[in-house]
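With one protein chain held back, the other chains of the complex are shown just where they sit.
Right after this comes chain A.
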Amino acid sequence: MDRPEQHGSSTNPRTRRGRLRLLAASGVAAMSLTAGLATPLNPAPHEAEAADGGKKTLTVAVAQSVDSLSPFLAQTLVSTSIHRLMYDFLTNYDAKDNSTVPAMATEWESSDDKLTWTYTIRSDAKWSDGEKVTAEDAAWTFNTMMEDEAAATANGSFTSNFKKVTAPGPDKLVVELKKPQATMTALDVPIVPKHVWEKVDDFSKFNNDQDFPVVGNGPFVLTEYKRDSYVKLTANKDYWRGAPKFDELVFRYYKDQDAAVAALRKGEVSFAAGSPSLTPAQANSLAKADNIKVNEGPGRRFFALAVNPGARTKDGEEFGDGHPALQDAKVREALFTAVDRETIVDRVFQGNAVEGEGYIPPRFGDYFWKPSAEQKRAYDPAKAAELLDDAGYEKNAEGKRVGKDGKPLDFRILCHATDPNDKAVGKYLQEWWGELGIGLKVDCLDNVSDPWAAGEYDLAFDGWSVNPDPDFVLGIHTCAALPNKPKESSATDNFICDKEFDKLYGQQLAEYDPAKRADLVKQMQSRLYDTGYMNVLAYPNAVEAYRTDQIKSITTMPQAAGNIYGQDGYWSWWSAVPADDDAGSEGSGGLSTGAMVGIGVAAVLAIGAGVLFGLRRRATAEDRE
């Protein structure tokens, strides 16, 4: 640069040089930031495998944080899914049809009085530290949950009806019950090794995340955990059902779903979007990408409208302010008859859902129930209007239906502000019910649990994830689940207390014959449908995606058409077969690592030299001044 001119105060060269320097400065800033390019740090996952002696790694993008790695405390889906992989449960669910299959227990039988269950524990299973898995481990796990309140935090509901658990022999586990309980083949409790866990002194504070590898007996062994960065598991080659096909399973954190989708595109992860599902926009764009398969399967959730039946405590003390008109079965019937579920599936869920029928999603084929033709509240706005006319809710001069108290019918519906589906459906309901002459106010709140527990709502958007054993989602509609005191949080979903339903609930819980129990469960759904306090609008599908150049095949659940993430069982990750190494394993950038390193090093050197040179020239210039 023509430095000598700089001494004068003539503005022209100064400006010119300034511009150049400004340019150079921004250039340097940008370059130093991109200097990361120089480092050979970003090999695509397959390249990492190659360097690792052909180790096959399956990487799953997750968003939810691990709350605790102790099976006694963990409540979030990601943690309980990981526990499924680390520890065997007594039983497992068949990927085909959700029926119970052996796991840690090979056989089970109940006594004639239905109060004693005897499990035969398999003799060919070992803990990852070499110790044998025995019935004593299971007995100790259950007893700990029964004796220590902290250990009951996560799964206490499974043992609350247990009287006594013993292990008369290494392969015999005996559970004595207070009352018959049909869910004894659906005890979703990870069994932990007694010889490791008996050293724990405070279960409320022990998070099982200090000593690795964590001793377990599942298809994978937890070897590394970095909070909100990754969870690493290695395959248990000695697993009795057979070793997983991948050598390593990594759950990597992507807190933002769009970022997870980007990582999938790039191939940094093999699977994305277990929970929540991909949005329709994400799914559509991924469907067009190479080497990516979008998997849409029936979900395990239902999306429903709940009507406040009048909140009350166990003792019958009433509270809350549910609309009295909704106590009238005709009004509820009219409301649900004026709901077009097909439109909701098409427009709101954009086809990624199945129209709602009974309470339990069709994925659980044994328990799925549909209303009969005469029972069904099919979309029929004319009939809805007729029902209201017949029941005496006449329209007033402004065209609004008037209640028995002479006031126009105006309902409120509680909506989750975080759920766009709630808001969208709310708009449709306003339109449909508006045509009936009924007003609707959609109350979207960040946190609906307070008004909900206080019974201060007329209707609400409701939804639960259903397990292969339906006991829990049925139990939340029994009188026993009602709160002890007004507004106190309790197990009840929607303050429903119906003697008929409760009777059936008691019967199914004591019915050990699967077919008969399924029949009772269907009767319960029929009753729930008829009482009209719960109306299922849709079963949202699970929409996920994985890379076919990393995963050749993977088991969905149900096998025919199902989902991958958050299965009841470890089938997906256990069964996943790695794709052949060569297919698509060239780095997505098209540049080899070596070339990148070369370019990077050259760039850094050039920048360094430039900066040094500039500084030296400047230094001499200043020295002269």
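Methods note: a contact is a pair of C-beta atoms (placed from the backbone, for glycine too) under 8 Å apart; a residue touches a chain by one contact, two chains touch by 3 or more; residues count from 1.
Just so we're on the same page, contacts and distances are computed from a predicted model.
Visitor: As a check of understanding, state which of "ABC transporter permease", "Na+/H+ antiporter subunit A", "NADH-quinone oxidoreductase subunit NuoF" or "Cytochrome c oxidase subunit 1" is the UniProt name of the chain not shown.
Guide: The missing chain's protein name, per its UniProt entry, is "ABC transporter permease".
Visitor: Which residue from A:T116, A:T166, A:N207 or A:N291 sits in contact with the chain not drawn here?
Guide: Per the contact definition at the top, the residue touching the missing chain is A:N207.
Visitor: Tell me which of A:F162, A:F220, A:Y239 or A:Y253 is the one touching the absent chain.
Guide: Reading the full complex, the residue touching the unseen chain is A:Y253.
Visitor: Based on the whole complex, identify which of A:S111, A:S229 or A:T343 touches the chain you can't see.
Guide: Reading the full complex, the residue touching the unseen chain is A:S229.
Visitor: Among the options A:A243, A:L445 or A:V577, which residue touches the chain absent from this view?
Guide: A:L445
Visitor: Using the document's contact rule, name the residues of chain A that touch the chain not shown here.
Guide: 6-7, 9, 14-15, 18-19, 21-22, 25, 29, 33-37, 39, 41-42, 48, 65, 67-68, 70, 73, 75, 149-150, 152-154, 156-158, 160, 204-205, 207, 224, 226-230, 232, 250, 252-256, 258-260, 262-263, 265-266, 268, 445-447, 449-450, 453, 464-465, 467, 471-472, 475, 481, 483-484, 489-491, 588-591, 596, 621-622, 625
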